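Just one protein chain is left out here, and the rest sit where they should.
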Amino acid sequence: MTAAIALIAVGILALVFGAILGFAAIRFKVESDPLVDQLDEVLPQTQCGQCGYPGCRPYAEAIANGDDINKCPPGGEATIKKLADMMGVEAVPLDAAHGEEDVTKVAYIREDECIGCTKCIVACPVDAIVGATRQMHTVITDECTGCDLCVAPCPVDCIDMIPVKQSAQNWRWDLNSIPIKEIS
Amino acid sequence: MFQVASSPHQHIRRTTSSVMQLVIMFALPGLAVQTFFFGWGSIIHLLIASLVAIATEALFLEVRKRPFEPAIKDCSALLTALLLAISIPPLAPWWISAIGAFFAIAIVKQLYGGLGFNLFNPAMAAYVMLLVSFPVQMTSWLPPQSLAEHQITFFDALSVIMTGFSTDGYSLLQLRNGIDGFTMATPLDTIKTDLSLSLTLQESMQKLTFSGASGVGWFWVNLAYLIGGIGLIRMRVISWHIPAGMLLSMGSFALIFYLINPDQYATPWLHWFSGATMLGAFFILTDPVSACTTNKGRIIFGATVGAWVYLIRVFGGYPDAIGFAVVIMNMAVPLIDYYTRPRVYGHQKANRSNK
Partner (left out) sequence: MHNVLERLKSGRTWDFPGGVHPVDFKTISNTTVIKRPSLPECLYLTVKQHIGLEGQIIVAPGDKVLKGQALTKNSHPLSVPVHAPTSGEVVAIAPHVSAHPSGIAEATLQIKPDGEDKWIDLTPLTNYQSLPKPELIEAICSAGIAGMGGAGFPTHIKVGVQKEVEYLIINGVECEPYITSDDRLMREHAWQIRQGIDVLTHILNPKHIIIAIEDNKPKAIEAMQVACQENRKYLVCSVPTKYPAGGEKQLIQMLLNKEVPSGGLPIDIGVLTHNVGTCYAIADAVFSGKPLIERVITLTGKALSKPGNVWALLGTPMSHLLDFAEYDVKKQKRGQRLIMGGPMMGFSLRSDHVPVVKVSNCLLVPTDSEIPLTEAEQACIRCGACADACPAGLLPQQLYWHSKAKELDKAQDYNLFDCIECGACAYVCPSQIPLVQYYRQAKATIREDEKEQIKAAKAKERFEARQARLEREKEAREEKHRLAAEARKKRAEATPVKDTADQIDDSVSESDPKAKVAAALARAKAKKLQSAPSNTESTEQPEKAQKSAAVQAAIARAKAKKEQQAQQTAEAKEETPSQKSAAVRAAIARAKAKKEAAQQNLEKPTAESNEPQDTSSQELEVSEMTAEEKKKARVAAAVAKATAKKEAERQEKERSDNSVAGEQAHNEPAQEVEASEMSAEEKKKARVAAAVAKAKAKKEAEQQEKESTDNSVSDEQSQSAPTQEVEVSEMTAEEKKKARVAAAVAKAKAKKQAERQAAQQNDIDNPEDKELTE
């Protein structure tokens, strides 16, 4: 008899707590960005496809599904660190198979050589190139992500990737690495 | 062609090593007084500990592939050795200070990443380790020379430390006998033992160990450290917050208990000027690496250490407790630091948003 009462009591308790927990889970659900969105936030949005996916978001999805976090060369170490934090894994060095971290570059079209084929326009993932058929094209440097996807399609090879120039404004207080040019 | 450096170009001419050297210098009077009362043992231990400490430091830096020259020059190992040596009973065997110094530098300091990264005060962590591992050796304090049955020369001390027996063949135990023939302990120890034998404090204080208020020799040793410590504050090497916090909290605890029951509890005076109180307050607690860095935090740190010391002395199993108290509070330092962040200019109140 007592055993039965005890069992019932425990059973009821279990139900009550279960209900409370269930309610709490619904009531206090943390509204957060889905993981993919968060991962996508962290990626540099270069859309260069060096990771092997057609853009940053697909790679974010792949990471969420368990792909490696070290495939994004433009993001480099900093991005890997953030991704590692988010995914709760160890930060690993960049996978060299996908390229190396490089200085930021922007595309530049040598305009007198441009034949106006519009191929680069098609290639640009962020629509940073303007121009029309048989008209000279040009790159909106502010919008260019430096993905270099427009370089290969150019039939006349008139697109260069130029490192962003260092100026007093974007100087990062690196006292040792400034080339000192002697002028007399 | 032109040299480039970061501002500020001007620099106060006080380096880490000069800080350490100053601390060592101001500890020397205390050491001298200690030697005067308790024989050459401390000096011998200081030599042993210094050698071991510096050798260990060099060895570990070599293994860690760091330049060891600046690290040796900064005198921090020497300071650790000094603090350890003066905390060890003068005639403890030589391996006590050797092990202690090795432990302090190798485990407590270098394994945590070297100077600046150690969580614990190396000297005190080593002291605690020794006390726990070798309780007998670590509590064999000598009577002051003036009260001792046997006078100990430098060679006696050397011989006891190295072999366990003096040149005349006395053992440490025999050496510890006072002129009244009893084995002598430190005043704090005596009180503790006597109280447990249900003597009153006053009766206990009649003993030879005590002269004046806090015990022969110990008073002077503490006074010497107090003077050295005040010198350090005057030189702006340490700030007054930690010693003040510690002494005040210890004093107030002692005062309260003393007022409640003078038979049972010693006066603040006795607590201040016995054991390692002053050494702790001015030289051990103020070790920059393992203490708090904000002024508020420093006061809290000092005060809690003071409280711990008093509680352990009076209610705990050990007669003195600087080592334990410091090591315990070292663990709380990051927490205290975090919660005592000063208010930043232009902010309404201290910002402690995350973590």
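Note that the chains are named A and B in the order they appear, and that numbering of residues resets to 1 at the start of each chain.
By definition in this document, a contact is a pair of C-beta atoms (placed from the backbone, for glycine too) under 8 Å apart; a residue touches a chain by one contact, two chains touch by 3 or more.
Keep in mind that this is a model prediction, so the values were computed, not measured.
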item: Residue touching the undisplayed chain, where the options are B:Arg64, B:Arg234 or B:Arg341; value: B:Arg341
item: Touching residue (missing chain; options A:Cys56, A:Ile69, A:Leu94 or A:Val139); value: A:Cys56
item: Contact residue for the chain not shown (choose from B:Thr139, B:Thr153 or B:Ser239); value: B:Ser239
item: Footprint left on chain A by the chain that the document does not show; value: 40, 43-47, 49, 52-56, 78, 113, 115-119, 121-123, 125-135, 142-143, 145, 149, 153-158, 166-168, 170-175, 178, 180-184
item: Chain not shown, touching residues in chain B; value: 1-12, 14-16, 18-19, 70, 74, 76, 114-117, 239, 288-295, 298, 341-347, 351, 353-355
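Please note the rule applied: only the chains that are shown with their structure count from here on.
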item: Intercentroid distance (Cα basis), chain B paired with chain A, Å; value: 55
